[in-house]
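Right, chain A next:
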Amino acid sequence: MEYHRLSFPLVGNPSPDLAKKDAGQAGMTPGQHGTRSMNERLPSRKIFGLLFLLFTFYFSLFTVSYAAEPPKRIISLAPNMTEILFALGLGDRIVGVTSFCDYPEEAKKKPKVGGMSNPSLEAVVTLKPDIVVMTTDGNPKEFEARLRSMGIRTYVFTSRRLSELPRGVRELGAALGVKAKADEFADHFEASLGKFRIKHARAARNARKVLFIVWPEPLIVAGPGTVIDDALRIIGVENIASGAKAEYPKYSIEEVIRKSPDIIFIGKGKGMESASEGLFKMLRKVPAVREKMVFYVSDDLYRLGPRTLRGIEEISALTDGKP
Partner candidate 1 sequence: MSSASKPMILELIDACFSYGKNGHVVDNLAFSVGEGEFIGLLGANGSGKSTILKLGSGILKPSAGKIMLWGKQLQSYRNKDRAKLISYLPQTLDISVPFTIRELVGMGLYPYDIPPAITPDEALDMVGLTDKADAHITDLSGGEKRRTFIAMTLLQGAGLLLLDEPLANLDIKYQIELVRLLRTLRGQRNISVVMALHDINIGLQFDKVMLIKNGGILGFGRPEDVLTESSITDAFDIEVKILRQTDGKAYVSYQENYRKWQGMQK
Partner candidate 2 sequence: MKINFFLIVLIFFAVLAISLFLGPTPINPLALDGTTREILINIRAPRIAVAVLMGMALGASGAVLQGILRNPLADPYILGISSGASLAAAIGIIGGVTIFGTFSIPVFAFAGAVLTGGIVGVMGWKRGGLWPERLLLAGVGLSFLFSALLMLIMSVSRDEGIRRAMLWIFGDLSMSDWERVPYGVLFVFGGVAISLWRAKALNALILGDEFAHSLGFAPQTERVLLFISVGLMTAASVSLGGMIGFIGLLIPHIARFFIGSDNRLLVPASALGGGALLCAADLIARSALPPMELPAGIITAIIGSPYFLYLLRRKNVLSV
């Protein structure tokens, strides 16, 4: 299991619109992560015009350089990015990962550059990367700015939702010179999501109530805006925490009892069963607990990447054919 993916994001959580805009820019023109706010601060038309010119110039410059020379030395600063990069066949080119990157097995053997929120600048620079792949979901913005100021190319992956992943991977693939492979990945992902949607379309009409517990004590659950929430929606069940105001809220036990979920998923992990003992004792009257519909599931859903589909498959199978 991985910590940062679950924590409240260290960088701002962009609204879907901003995220789209960001994705559009970051995909094509790495290193413009900070310019959005500059635009907002200087709303003068002249400056806009000037910037537009500069953008276009910048844009064409990098497009050319990508096409000519795909990066050979890649550093990944997020576990899900590491998984995606491996899935796109770029494993050999990865020269550095975070200490949280534990999948696939080869990732563990790659040189470590520190954590997600606190990677070591020195370690990154020493590895002489052609590009550093980061996310808006756990990597500090300042770190990206720092790398750019040192002339190191960065790629910021902004997809954070299930539906955003295919486009995000396509753009990433284009930037890293593995367009065909990325498209293939994205096509497969979209098709699989579609299958799940069709399969569970009927279930959605009479949705069962589900709670996905990320940590039992204190009770932290998967709330709105998370991959888990998306996954629950796709398999046609209702996430009782989707009305909360945070992605991973500390959730009221009272409310769990009141909303009486039919199924509870809880992340598998060392000591998880003993850690959750107290919680389930308090929730003993909840249908899911009473009917033994509490399932310990793998961490596949915690990371937005190639394993996400497997995670959906897992919870889909557990809800399938059950009353």
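By our rule, contacts are C-beta pairs under 8 Å (C-beta built on N, C-alpha and C of every residue); 3 or more make two chains touch, one makes a residue touch a chain; residues count from 1.
Candidate selection criterion: all candidates are chains of the complex that A comes from, given by their letters.
Please read these numbers as outputs of a predicted model, since none were measured by experiment.
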Candidate from this complex that touches chain A, chosen among 1 or 2 = 2
Complex contact set, residues of chain A against candidate 2 | 1-3, 6, 99-100, 215, 217-220, 223, 241, 243-246, 249-255, 257-260, 269-272, 274-275, 277-279, 281-282, 285
